[in-house]
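Here we show just some of the chains, and they stay where they sit in the whole.
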Amino acid sequence: MTSHVYKHIELTGSSVESSDDAVRQAIAKAAQTIRGMRWFEVVETRGHIDADAVAHWQVTIKVGFTLEN
Amino acid sequence: MTSHVYKHIELTGSSVESSDDAVRQAIAKAAQTIRGMRWFEVVETRGHIDADAVAHWQVTIKVGFTLEN
C-alpha cells in the first residue's frame, strides 16, 4: 500500500431489502465503470416511506479506489 | 413536491432482531398517530448488551411528513 494514491467518490445505492443491500447495489453499479475499488465508508443511511412502511433504503457511501498507472 | 411543507420528528425504535428492524418498529408505531410520512434518516445506532451479547438494537431516526391542509 506504500506508494499508491487513492481517489474517493461518493455514491447512493438503494434497495427494498435492507440497508446492507443498498451498499452492495451501489458497489455493483460502480463496478461497471470503475476498477480497483478497495474500501467503502457509510456516510448516511436514509429511506423512503410508503404506506407507513420502509419502501426502500438509501445508503450513501464513500468509495476509495487506486489511481492506476 | 413543489408546495409542501414538511415537519420532522425524531424517534427511537428497538428490536431484538436487527438494526433495520428497529427502524421498521419506530415507523410502525408512529403510523398509529401520524399520517403522510415520506422519508427517514438514521441519526444514531445503539444497543443494550446482556450476557455478553446484543440484547436489542436501538436506532434513532428523523422522520419527515407532510403538513396537510
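Letters A and B mark the chains in the order given here, with residues in each chain numbered from 1 onward.
Here, a contact is a pair of C-beta atoms (placed from the backbone, for glycine too) under 8 Å apart; a residue touches a chain by one contact, two chains touch by 3 or more.
Since we're looking at a predicted model, the values are computed, not measured.
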item	value
Copy number across the full structure, from 2 displayed chains	12
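Methods note: only the chains that are shown with their structure count from here on.
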item	value
Turning angle required so that chain A lies on chain B, C-alpha fit (0 to 180°, nearest 5)	120
Centroid distance [mean C-alpha coordinates] between chain B and chain A, Å	22
Interfacial residue positions of chain A with respect to chain B in the complex	18-19, 44-49, 52-54, 57
Complex contacts: residues of chain B adjacent to chain A	19-20, 23-24, 27-28, 31, 37-42, 63
